[in-house]
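A single protein chain has been omitted; all remaining protein chains appear in their positions.
Our next item is chain A:
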Amino acid sequence: MQVEYIGAFNIVLGVLARFWPVWVALAIVMGASFLYKKKLGLYGQLFDSGVGIVGVGICLFWLFTAIFASTVAPFDPLAQIPIMKDALPGAIEPKSGLIYLFGGDKLARDVFSRMVYGSQIVLIIAPAATGFALMVGITLGLPAGYYGGKIDTVLSFLANLVLAFPVILLFYLLVTPGIMETPIPYGLAGIFFLFPIIFFSVLFWTRYKNRPDRLYILLGLTLIIGGWVYTGLVFDRDPLKIIHIDPNQLNIFVAVVFASSPGVFRIVRGLVMDIKTRDYVAAAQTRGESPWYIMLWEILPNARGPLIVDACLRIGYTTILLGTLGYFGLGLAPESPDWGTAIKDASRLLRSFIHPALPPTIALMSFVLGLNLLADSLREQSMKD
């Protein structure tokens, strides 16, 4: 049976057409944001510069792609259709009449669908891992910067230790089967996932200590939601069976949080050391506020600018890190459609077929580029007045 092909122009047209839900969502969100940009604060100001618009656009594009992946992708990312093995871009799958827009890989899976589904994995793990890294970094960075002295010395030393260790080697260690069988990954996960619960509990406790009506509700919510997610993630015993994470993914997650929280720690520590000299911090001290109230409610809100920019950049790094891990075949399952694994698979046959390698590479690059542009423009806009 001979596979038929469509032309290059039709491929482009086909790709654009497949992304239709993304375009619709993008048009609605971008249009609305542009119209009301005056009222949207810093986010609205992003729409004043070309760089900002492009950055927001790219990031939203991948966000919507991940959300609508099942509609956008014509095929199951894991399904193999033997005839399509190493098919060139534009090949028409004879049975369904659908097109392998970017061709097939060596296991006869649709490259386009894999790229689309790959975005889901990247867009879940990268921001979530960054979020946890932020939590860990902030919770440790605040006291280090605020108290200084011994606490600072110890915490900074630990952070430097992690930073000084070669990242790839660290990952190899964390993700090797030998280590995975030990309780180390789950232990680490147990520690890391505790941080958000501690963070929010302290946050509400310090603020509403004297107002029990609010305190009990907020604290209760934190503990219930936090506890539920915690049991789901760390013990994999979610009573509702909603939250579940593969041991593989958990491992990757822990590794990424472990590697990037010292960076956040150092930034937070520096910002706190600067902000704690301000008069409003002294004013809070002279009215007898507790140190944690000052850290969380007086200092942290004023450090948000640099932290938001850093978070954007960090999601980008984490994405690249995930790609690197996938490339080394660490962590995620071998058939996983994530971009790093896809690039690794394609690289084996790079001399004969280049087409399976390009889509995930370009996807990875464009997403990171989008995040960097976003961060750049955030920084620029927040400095203007």
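By our rule, a residue touches a chain if its C-beta (ideal position, glycine included) is under 8 Å from a C-beta of that chain, and two chains touch if they have at least 3 such contacts; residues count from 1.
The rule we apply is simple: contacts and distances are computed from a predicted model.
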UniProt protein name of the chain not shown, from "Xanthine dehydrogenase", "Peptide ABC transporter ATP-binding protein", "ATP synthase gamma chain" or "cytochrome-c oxidase": "Peptide ABC transporter ATP-binding protein"
Given A:39, A:241 or A:287, the one touching the chain that is not displayed: A:287
Full-complex contact with the absent chain, from A:39, A:150 or A:351: A:150
Absent-chain interface as seen on chain A, which is shown: 48, 149-150, 153, 210-211, 278-280, 282-290, 297-298, 301-302, 304, 384
